[in-house]
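Entry: chain A
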Amino acid sequence: MTVGNSTPTSAAFLSTLKRDLLIAYRRKNDVVNPFMFFFIVVSLFPIAISPDADKLGEIAAGVLWIAALLAGMLSMDSLFRADYEDGSLEQLLLSPHPLYFMVLAKNISHWLVSGLPVVLVSPVLAYMLNLPAESYMTLFLTLLLGTPVLSLLGSIGVALTVGLGSRGLILAVITLPMNVPVLITGTLAVQQTLNGATLAFYLAILGAMLLASIALAPLASAAALRISVN
Partner candidate 1 sequence: MLNAIQFSSFSEFLNMGGYAFNVWSVYGLFTIFLGANLLVPMFKKKQILKDLKRRRVVNKNARPEINE
Partner candidate 2 sequence: MLSAANLFCERDDRVLFQGLNFDIEEGQVLQIVGSNGSGKTTLMRILCGLNDGYKGMISWYGEEISEQIENFYQSLLYIGHRVGVNKVLTPIENLRWGCSLQAQLEDEQLMEALSTVGLRGFEESQCFTLSAGQQQRVSLAKLLVSPAKLWVLDEPFTTLDLRAVQHLENLVAAHADAGGAVMITTHHDLKITNLSKLDLG
């Protein structure tokens, strides 16, 4: 028997993070699709509503937020799915490290792959939707703080439904209502800062939400995974 040194949790965390990023790199569709989905959904709004710049500017922030939320949710499906099917999830549950950190690593990798590109491209789309220029920074920063919260919350729903053969829309029914507080804060930030409110206040609220969900959501996801693998 070759006995190596036992792994510190930080190394297992990094190893899991690296593995998931590598898988995402290999499965480029998983990276490109949410991004394209976001782009396409946003582009449909001017067609469905009106190309009128004033009207678009008014709804731009909400449209971008909802599109980001939907893109994140649709890509959530791949978070635990493949691991559940090939048995890697069992190996993860049987690791001698707190499952909290393993789930957090997977969440972070998922957000880096599907959330961050959406956040980065949002100013471009905001320009196309004629969002007032002084709101670009607000939108960008709130999305930057808000989309990880959406990922973390969504991961609970994914973990609960990973064992289901045909899930249909149940994931959406479970997770979409949970996103209301983030959506409210994000869109209010854009509207209210235009009216002269301070951005720091909204960023503080989103930051608090992010910290709370980093602390709690992976715990719930971990518990949900144990239930689903049962």
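How were these candidates chosen? In short, all candidates are chains of the complex that A comes from, given by their letters.
Note that contacts are C-beta pairs under 8 Å (C-beta built on N, C-alpha and C of every residue); 3 or more make two chains touch, one makes a residue touch a chain; residues count from 1.
For clarity, every value in this text was computed on a predicted model and none was experimentally measured.
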Looking at 1 or 2, the one that touches chain A within this complex is 2
So in the complex, the part of chain A that touches candidate 2 is made up of which residues? 1-7, 11-12, 15-16, 18-19, 22-23, 26-27, 82-83, 85-88, 90-97, 229-230
